[in-house]
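Please read through the structure below; I'll follow up with questions.
The complex appears here without one of its protein chains, the remainder shown in place.
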Amino acid sequence: MAIILGSHRYGKAENRVVRIYRDTARHEIRDVNVSSALKGDFAPAHLEGDQRNVLPTDTQKNMAYAYAKVVGLNTIEDYGLALARHYVDDVPPVEGARIEIEDYPWERVQVDGEGHDHTFVRKGQETRLCSVTVEGIGDAQQTWVTGGFKDLVILKSTGSEFADFYVDEFTTLAPTHDRVMATSLVARWRFTGTDVDWDATYAGIKALMVSRFATLHSLALQQTLFEMGRAVLEAYDVVAEVRLSAPNKHHFLYDLERFGIENHGEVFHADDRPYGLIQAQVTRDDAPDAGPAWDAYTGLV
Amino acid sequence: MAIILGSHRYGKAENRVVRIYRDTARHEIRDVNVSSALKGDFAPAHLEGDQRNVLPTDTQKNMAYAYAKVVGLNTIEDYGLALARHYVDDVPPVEGARIEIEDYPWERVQVDGEGHDHTFVRKGQETRLCSVTVEGIGDAQQTWVTGGFKDLVILKSTGSEFADFYVDEFTTLAPTHDRVMATSLVARWRFTGTDVDWDATYAGIKALMVSRFATLHSLALQQTLFEMGRAVLEAYDVVAEVRLSAPNKHHFLYDLERFGIENHGEVFHADDRPYGLIQAQVTRDDAPDAGPAWDAYTGLV
Amino acid sequence: MAIILGSHRYGKAENRVVRIYRDTARHEIRDVNVSSALKGDFAPAHLEGDQRNVLPTDTQKNMAYAYAKVVGLNTIEDYGLALARHYVDDVPPVEGARIEIEDYPWERVQVDGEGHDHTFVRKGQETRLCSVTVEGIGDAQQTWVTGGFKDLVILKSTGSEFADFYVDEFTTLAPTHDRVMATSLVARWRFTGTDVDWDATYAGIKALMVSRFATLHSLALQQTLFEMGRAVLEAYDVVAEVRLSAPNKHHFLYDLERFGIENHGEVFHADDRPYGLIQAQVTRDDAPDAGPAWDAYTGLV
Partner (left out) sequence: MAIILGSHRYGKAENRVVRIYRDTARHEIRDVNVSSALKGDFAPAHLEGDQRNVLPTDTQKNMAYAYAKVVGLNTIEDYGLALARHYVDDVPPVEGARIEIEDYPWERVQVDGEGHDHTFVRKGQETRLCSVTVEGIGDAQQTWVTGGFKDLVILKSTGSEFADFYVDEFTTLAPTHDRVMATSLVARWRFTGTDVDWDATYAGIKALMVSRFATLHSLALQQTLFEMGRAVLEAYDVVAEVRLSAPNKHHFLYDLERFGIENHGEVFHADDRPYGLIQAQVTRDDAPDAGPAWDAYTGLV
């Protein structure tokens, strides 16, 4: 029996890069949190403290900011692809690179009914996500891109049931045919390639998911999640797989009958913990192998 | 020398009340975090553990939910006024009550270009705030209401300077005539009375502040804050005073010249800490006394 | 009616200063979060954007780090006093300065039963707090110091009651003579002067409060708070006043009888929100005026 080094990687996490486009008086802003992780021939660093193959994480920080200018941040996916390919192509000890990006959307401030040229407020709704993983050199190079969002807090005040469930001796929940259903949705999807209109696809997928959540009469959050994923796969050939993680943010009807007050689905307590947590993957049966696409680094994306 | 009980109060903090209006198929949602604090004849509880005058905080929880139905949550201010008056008017040991409310705005989901009847997403931008303080009974009863918001993240990518400042031997900052100015604004204002169109006034004040932030060529965040406050007071007679607290969320130009890359105000590092923090009050010179209006309870509002 | 600038101040918040003492092989560490705020002749900055009197917050950052060496961080109070006095004494436009410090304690790592010379772990328990406020020059200079801590999570599993309280028609709580009482205590106290053995006093006050919490049979959290404050004032002449803020972190007995399982105070649900929140001041009847001692800047201290 020997003790050996297993899988290992390192990088710079959470570079807070803000890119202003100011070629005209009408500025644009991109605001991201970008992390890079490298795999490769770094065993000597672990085994002997030999850093000769280790590109400092400080250099990776420099790269994240430099490429925001050199490559630009028009789309986070193209920026991420450029960063990942740079490490694999240009830094010999690197065999694989993963870039993870959180993208915080902003919107123009309204002044006299018009969007202002150079003033913005954080939109504050969901955070857009992407990951890019590149492995190998030249013809053997492989690339995986995932997109997604998190923290989209969505609620329907009717059109949701939960009944006819399994009952054992510890089950005390009453079935219901009309409840509030709410979640803080994390949705991620894996692209089949990189020839994608990134921003339009993102906007379309989000709108489709939100619409499906709204219009499906839900017998269970499980059902809603599957239908959201299916809708995306039916509409977007460039998506191979959808992964959803949805906390069931419980809204408990507050008992007002004790005070002689009717409460027909009007007053709720929004509870913090515990919460139901439903996770599901929806996929094409012929989806290409996921490889390292889902091998999360920071836990943020 | 004696040891005495000084100022004291107690209550129930952070009741997470969600109110659905469902009188028609087109639902409405209000989502608040409400806290109540009572002052009065509670010295025996502290000095001897005698609870006879103490209305349990559990009862205050019940009230927060019950009044969301009985009074409704059409506006947080009217709901807060009703709650505060109930405690002072109906519970004999209570001499003063303070209600603090955080209000989380939601918006309708868009389905086929139309707002959905009963599905909503959290807007996620600023949190609206209000406090209501009521003291005394009958003709001697006094009422103070404050409004405001927090966590409005706003940025202008040009139109901001910082130069000609005081310099001592520890000053190393370079003056600048074009910088990114960003803050996560906390703005609060004190009303002169309660005869106010609460929602319209809130929307108007917020829009005015945002507009002023955008359009003023700023020589300092200090100047911007004062002008935002002044604009509100000039436009709204119902406001006696504005209080602003603005962290200067530093965006540092990233040094790319080391790599032969130009960076003319395009790539920034958004730093977390430390941050400048500017606080100012703008007031009418004949504003009525603030009394306990600003005596914060939870620290959230 | 005119619109005027009211109270205003500015500074640098949350400088994360770490000081290593390494004069011998046995190092010491101090780890603080320090903020400074200045008051004075800064109206021109607000009214006209004139910065000539404004010492940049960047300079205040430099000072926080420089004084960690020049003055040292042996005690946070002496360091804070030096910083505050520097601004008031050495920077002419400054009329008053406030320093707020969060102090994160560390402890030596144990290796073979002995404390290691230069390796430490964050203690992780309460955060120690202090504020220093200095106003005026020369003989007219006045100084206020407060100490305290926050986030001390303390619980007693018996020896606590809550009964015989006020009951109205919305009261549904059952009285109890044996409950879990838990809080995340914030305790702050105001010193009468600056001739204090800061570290010993801090340790003594904390130990006294904890001991009083433990040994008092509590009829109400209100009573416990008062007795903790009284104990401090009786033991420490250098303390004029104690302020306590205590969330009642509810531990609800979980109903297991539904499953035929006894639960005599053994299994609880620790709820997040809402929570009771009790606030009280305990003071000497001849305490000197608090002046600006409690005029919090960052909200952290």
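In this document, chain identifiers A, B and C correspond to the written order of the chains, with residue numbering beginning at 1 in each.
Heads up, the rule we're going with is that a residue touches a chain if its C-beta (ideal position, glycine included) is under 8 Å from a C-beta of that chain, and two chains touch if they have at least 3 such contacts.
Because the structure is predicted, anything quoted here is derived from the model rather than measured.
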**OP:** Tell me the shown chains the invisible chain touches, ordered by label.
**Re:** A, B, C
Subject >> Candidates A:Glu14, A:Glu28 or A:Asp151 - the one touching the absent chain >> reply: A:Glu14
Subject >> subunit A residues touching the omitted chain (full complex) >> reply: 1-16, 35, 37, 42, 45-59, 61-64, 66, 90-91, 93, 162-166, 168, 170-173, 218-220, 222-223, 225-226, 229-230, 233-234, 241, 247-248, 273-286, 297-299
Subject >> Residues in subunit C touching the chain absent from view >> reply: 15-22, 27, 29, 31, 62, 65-66, 68-70, 106, 109-112, 116, 118-126, 151-159, 180, 207, 210-211, 213-215, 251, 254, 256, 259, 261-272
**OP:** Just the residue numbers, please: which parts of subunit B touch the chain that's not shown?
**Re:** 169-170, 172, 258-259, 272-273
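Heads up, the rule we're going with is that only the chains that are shown with their structure count from here on.
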**OP:** Assign the assembly's chain-to-chain touch graph to one of these shapes: line, ring, star, complete, other.
**Re:** complete
Original post:
Is it true that over half of the residue numbers where subunit B touches subunit C are used by both copies, so same, or is it different?
Top reply: same
Original post:
Where the CA atoms of subunit A average out and where those of subunit C average out, how many Å apart are those spots?
Top reply: 38
**OP:** State, to the nearest whole Å, the distance from the C-alpha centre of subunit A to the C-alpha centre of subunit B.
**Re:** 30
**OP:** Determine the centre-to-centre distance between subunit B and subunit C, using the mean Cα coordinates as centres, and give it in whole Å.
**Re:** 23
**OP:** Quick one: which residues in subunit B touch 2 or more of the other chains?
**Re:** 15-16, 62, 66
